[in-house]
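A protein chain is absent from this complex, but the other protein chains hold their places.
The block that comes next holds chain A.
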Amino acid sequence: MNGAGTLMDFLDEPFPDVGTYEDFHTIDWLREKSRDTDRHRKITSKSKESIWELIKSLLDAWSGWVVMLLIGLLSGTLAGVIDLAVDWMTDLKEGVCLSAFWYSHEQCCWTSNQTTFADRDKCPQWQKWAELMTGHAEGAGAYLLNYFLYILWALLFSFLAVSLVRVFAPYACGSGIPEIKTILSGFIIRGYLGKWTLLIKTVTLVLAVSSGLSLGKEGPLVHVACCCGNLFCSLFSKYSKNEGKRREVLSAAAAAGVSVAFGAPIGGVLFSLEEVSHSLFYQIRLIFASFLDLPVVTVCYLLQVSYYFPLKTLWRSFFAALVAAFTLRSINPFGNSRLVLFYVEYHTPWYMAELVPFILLGVFGGLWGTLFIRANIAWCRRRKTTQLGKYPVLEVIIVTGITALLAYPNPYTRRSTSELISELFNDCGALESSQLCDYYNNPNMSRPVDDIPDRPAGPGVYNAMWQLTLALIFKIVITIFTFGMKIPSGLFIPSMAVGAIAGRIVGIAVEQMAYHHHDWIIFKNWCRPGADCVTPGLYAMVGAAACLGGVTRMTVSLVVIMFELTGGLEYIVPLMAAAVTSKWVADAFGKEGIYESHIQLNGYPYLDIRDEFTHRTLATDVMRPRRNDPPLAVLTQDSTTVEDVETLIKDTDYNGFPVVVSRESERLIGFVQRRDLTLAIKNARQKQDGVVSSSVVYFTEDAPQLPASNPQPLKLRRILNLSPFTVTDHTPMETVVDIFRKLGLRQCLVTRSGRLLGIITKKDVLRHMAQMMNQDPESIMFN
């Protein structure tokens, strides 16, 4: 019975105890921190008693590292599974491997003996669908049949994805990063990081990416990694019972997620610190400016202790990211021990004069970022408010149909976006077969062919440029409608693709200009016939970094991720130039990146540490109650009855009530949370005898003096917070906003000469800030 007992306990509904939080509410950071300190102090003091207690205290100290290890292992495994499955399913749209159906195209032809270059992709084991069904490999009929089946497979995959999301885990849709940012800042969304969400997100992410839609898997991988983090937190009571400590683990899990998505452990940690965790962003700008001189390690030491997370989180995030990267490497999904499909490794130099096109690419990235954010937010708002939102399945199917229909004819959009980026990043080496490398070779040239070409472009290159331009326009338009649909969708890969296409076009243009006009002054010192010149692949990388920076407004983490992708510090200056330019251009139009814009669209209570509040309002202008409002709902320290409290809870929906000495003096004693009050009274009615509706509730140490005929009073001192934060009514709002940000408060009481005047909640602060910035204050929905 005991074994079944534990299983049945697991199945029981967890009884909510005092100190937990309601769904869609913000946690109290200070309370969580003090609870953790208490727990730690108790364990340390008990550890001196016996050897067993000492061992328990050591286990407690090491539990953090164990959790990080488990998170790294599981995230790496899931990322490997996702990569392998995507690889296979993407090729499934075009054909199937007859000898072993689980092989993708490249794997199927792994052992083929075709030696000629033109035939290197063909092998008898892998056949396209038309060839399999009708026996014809070429011809218009085969092309149309392949086209039709491609669209059919794409529709099937996306339909399965959206149905699974809808039936099993509606929280698995979208990118996940805006919600995770909000959760890490203290918001509670129950079920968002649950086990079903993890399972469904992993399975449907593969389906969504394989269907050919213009989305990536990096954002959803961060969500998957955070779900893993949440899963392992529940194994240890140190993390499962303390929401503040849990968020430390989640921020490290987010780092592991980015690390496996890009193969960039350091970039992952910096991404987690910069974008996801609520931390020390003031310093990031300073560090970004000084990055030119300092290597990364010194930068990490410069990062000071964050307001919410101690520095040990940095080290643990790095550990989790490394374990995840190592796990992914040992699964080896791409067959060549690289973590990402588009890892490039060239070392050709770049020239100072090339900074001009790089900065132009930065400007393009910033402009595209602004355009994308505005268009996507407008479309998402329309989805939220009009009839469009009532047909999510139909919307996904239609968008997939249009994408597949337009993507198939163009060979650059037919293949998966990762392969496209890989081809654009890679420079033309020996025997590159793609059209992009169709240069005229001078057979009398003395140097070997695989040197960087300084050659006129052949017709294949011009053809490729046309197709790439069309692909660029297509991708720019379709991504606006794809991001935000009710399937897991990420944004990194499509924006990198847009940037890579633009960069490659610019690179080829510059290269041809350098060849045909090599007598211009700029090119005279730079390009000589037969010498190294322009590398279009580098332009593609710089363009990708610019576009990604323009849309997400990442700074340090973007540059670190890009240089970890390229394997060297040589190109750090062009990448930085483009990233800085795109951020400046994009910030000129609007301060928010795509994730902050989505947070605003949903009305989450996210107090961005980057927003500066410079208006000269005072606390009295923001506090409630306003002039015409009913007076503040308070409890007195020893004269409220249980019935009064229950009426108060029923009639109002405030999250908490201040406790004063008496209604006449209005001197503040403390603050009590609504949830704690409800649970304590329910508990008391069930468990304690003699507590009835007319029992007096008291918050003092000793019971008040009452006549003997009164029923037994109820002591609720233990749920009272005796040190609520107070400001005076003349405190400037600048200071109040700073306090809310740095301490993570949910509410703050306003007093004048010791008497309670009113209350300011986080929602009031956010609404006030929105009002000051001329945005809609009613859009803030949560507290």
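FYI, contacts are C-beta pairs under 8 Å (C-beta built on N, C-alpha and C of every residue); 3 or more make two chains touch, one makes a residue touch a chain; residues count from 1.
Following the convention adopted for this analysis, contacts and distances are computed from a predicted model.
Novice: Unshown chain, UniProt name, "Prefoldin subunit 3", "Acyl carrier protein", "TMEM9 domain family, member B" or "Histidine-containing phosphotransfer protein"?
Specialist: Going by UniProt, the chain not displayed is called "TMEM9 domain family, member B".
Novice: Have a look at A:I27, A:I43, A:I71 or A:A85 and name the one touching the chain we're not showing.
Specialist: With A:I27, A:I43, A:I71 or A:A85 as choices, the missing chain is touched by A:A85.
Novice: Write down which of A:T20, A:Q125, A:N602 or A:Q771 is the residue touching the left-out chain.
Specialist: If we include the chain that is not displayed, A:N602 is the one touching it.
Novice: In the whole complex, not just what's shown, which of A:P124, A:P349 or A:G389 touches the removed chain?
Specialist: A:G389
Novice: Can you say which of A:K195, A:K591 or A:R685 touches the chain missing from this structure?
Specialist: A:K195
Novice: In the complete assembly, which of A:A169, A:A208, A:I609 or A:L632 touches the absent chain?
Specialist: A:A169
Novice: Suppose we count only contacts with the excluded chain; which residues of chain A make the list?
Specialist: That gives, for chain A, the contact residues 4, 7-8, 10-13, 73-74, 77-78, 80-81, 84-85, 88, 100, 102-103, 107, 110-117, 120, 160, 163-164, 166-171, 173-174, 179, 189-191, 195-196, 198-200, 203, 206-207, 231, 327, 330-332, 335-337, 380-381, 383-385, 389, 392, 429-431, 448-450, 484, 486, 601-602, 781.
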